[in-house]
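Okay, here's the structure, questions in a sec.
Yeah, one chain of the complex is gone here, protein chain that is, but the others are all in their spots.
Think of it as A and B in the order they're written, each chain with its own count starting at 1.
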Amino acid sequence: MFIIKCPYCGERDVTEFSYGGDATRAYPQDPAQATPEDWHAYVYERDNPRGWHVEWWQHSQGCRQWLKLRRNTLTHELGRTALPHEPLSPDDDEGSDA
Amino acid sequence: MAEITQRRSPLGGRAEARDINIPDGGTPGVALQHRTGLCITQAAAYPGCDAALRASLAEIAGSEPDARPNRSVAAPAGRLIWTGPAQYWLVTEDPQNPASDLAEATAETAAITEQGHGRVCLRLSGRDARLVLAKGSTIDFHPSHFAAGDCAQTGLLSVSCLIDCIADEDSAPGVGPVFDLYSARSTAEHFLEWAIEAAAPHGCRILTPGSGIAAP
Partner (left out) sequence: MIGDQLRRHPTLGGALDRSKALRFSFDGQRYSGFQGDTLASALLANGVTLLGRSFKYHRPRGVMSIGSEESNALAELRTGARREPNTRMTQIELFQGLEAQSQNRWPSLNLDLLSINGLVAPFLAAGFYYKTFMRPRGFWEKYEYFIRRAAGLGRASGEADPDRYERIHRHCDILVTGAGAAGLAAAKSAMQAGARVAILDEREAPGGWLRFDRNLIEGAPATVWLDETVAALRAADNVTFLTRTTAFGYYDHNLITAVERVQDHRAVPDPHKPRQRIWTFRAKQVILATGAVEQPLAFADNDRPGVMLAGALRGYLNAYGVMAGHKAVIFSNNDHAYRTALDLIDAGGAIEAVVDVRPSPAGDLVRAVRDRGVRVYTDSIVSHAKGGHALQACDVTPRGGGRPETIECDALGMSGGWNPAVHLHSQTGAKLDWRDDPGCFVPATAKWPCVSVGAANGDFQLADCLANGSEAGAQAAKASMGGTTATAVPGVRAFREERPHPIWEVPLGPDRRGKRFVDFQNDVTVEDVELAHREGFVSVEHLKRYTTMGMATDQGKTSNIAGLAIMARLRDKPIPEVGTTTFRPPFTPVSIGAIAGQERGQHFQPLRRTSMDDWHAENGAVFQNVGLWRRPHYYPHAQEDVDDASRREVTATRGAVGVCDVTTLGKIDVQGPDAAEFLNRIYANGFAKLPVGKARYGLMLREDGMVFDDGVTSRLGETRYLMTTTTGNAGPVMAKLEFYLQTVWPELRVRITSVTEQWAGFSVAGPKAREVLQDVIDIDISDGAFPFMAAAECRFAGAPARLFRISFSGERAYEVNVAADHGAEAWALTVAKAQALGGSVYGLESLGTMRIEKGHVAGTEINGQTTADDLGLGGMLSSKKEFIGKAMTGRPAYLAPDRQKLVGLRPVDGATWIKAGAQLIEDGAAAPPVQMLGHVTAVAFSPELNTPIALALLSGGMARAGAALEAAYPLTGESVRVRVVSPHFLDPEGTRMHG
């Protein structure tokens, strides 16, 4: 039972959130110019990392904000959360918001 | 042609005044009241327009909403409640529905949506009110964490709920904390039954349904 730090609402129980998949893939910037390979990578290619990962979660019972969450799939440790436009990678060094 | 003007809440007739588990001469640990006839106007600013929206709200409601997340303020017109990024609720009393005025004032800056028919409101108060909330939500309701002017959207048992703390032990001594709980209309019966069952061990007085959003 995680505690997720919503960028707006602070620490809340995981039961208020819903999972939204891999956040390390970005929707192609210009859909018309994206190649089939770009789309293939975006839609289908998913790592299944053992360790730190960045995922989409939505604070669905709260403020409805989508956020990025750094999570260790092995230990269930949670790292930083970030708003969608903020960069966050699986090997993020935690920064100041840890 | 008959006109339909009377609002019919899903809790109509279901939240009438009565005492539950209050011994003779005892005081209830909590009180519950169904708040009727509320207008809920949601205002959501377009990107970059939050400040402009707050200014418009200040004009219509008489006070500016608190821009901080999960904060609420008592304005002359009603309560202004943060409900999401750059999004607020203005809760007022029927029939002074501010939605069209607000829509006019914010035509360029915000989306105005009425929600008053889509929600029911229960007012929960009394010395054990925080315990009752803790039976439904995982939020920390300790007075040091959740006091007058704090609000939160969370799950109460299995329904979503907006909890607005309109008074606390300090601001309303003797009354205890007062919370307005807003939840979806479709699950209103489930929500009411949950609240009564959770409140019953503490002694629960259900008050006559009432209108208005002012603090007691």
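In this text, a contact is a pair of C-beta atoms (placed from the backbone, for glycine too) under 8 Å apart; a residue touches a chain by one contact, two chains touch by 3 or more.
From a predicted model like this one, the values you see are computed outputs, not experimental measurements.
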| item | value |
| --- | --- |
| Visible chains in contact with the missing one | A, B |
| Of B:27, B:96, B:158 or B:208, the one touching the omitted chain in the full complex | B:158 |
| Chain not shown: contacting residue from B:73, B:172 or B:200 | B:200 |
| Of B:66, B:101 or B:189, the one touching the omitted chain in the full complex | B:189 |
| Interface residues of subunit A (partner: the chain not displayed) | 1-3, 13, 18, 20, 27, 31-32, 34, 36, 39, 42-44, 56, 58, 60, 64-66, 75-76, 78, 84-85 |
| Missing-chain contacts mapped onto subunit B | 1-10, 20-21, 42, 44-47, 87, 108, 110-119, 131, 134-135, 137-140, 142, 145, 157-159, 184-191, 193-194, 197-198, 200-201 |
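Everything that follows uses one rule, which is that only the chains that are shown with their structure count from here on.
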| item | value |
| --- | --- |
| Contacting residues of subunit A [partner subunit B, same complex] | 8-10, 12-13, 15-16, 61-65 |
| Subunit A partner contacts - residues on subunit B that touch it in the complex | 69-70, 83-85, 138-139, 152-155, 160 |
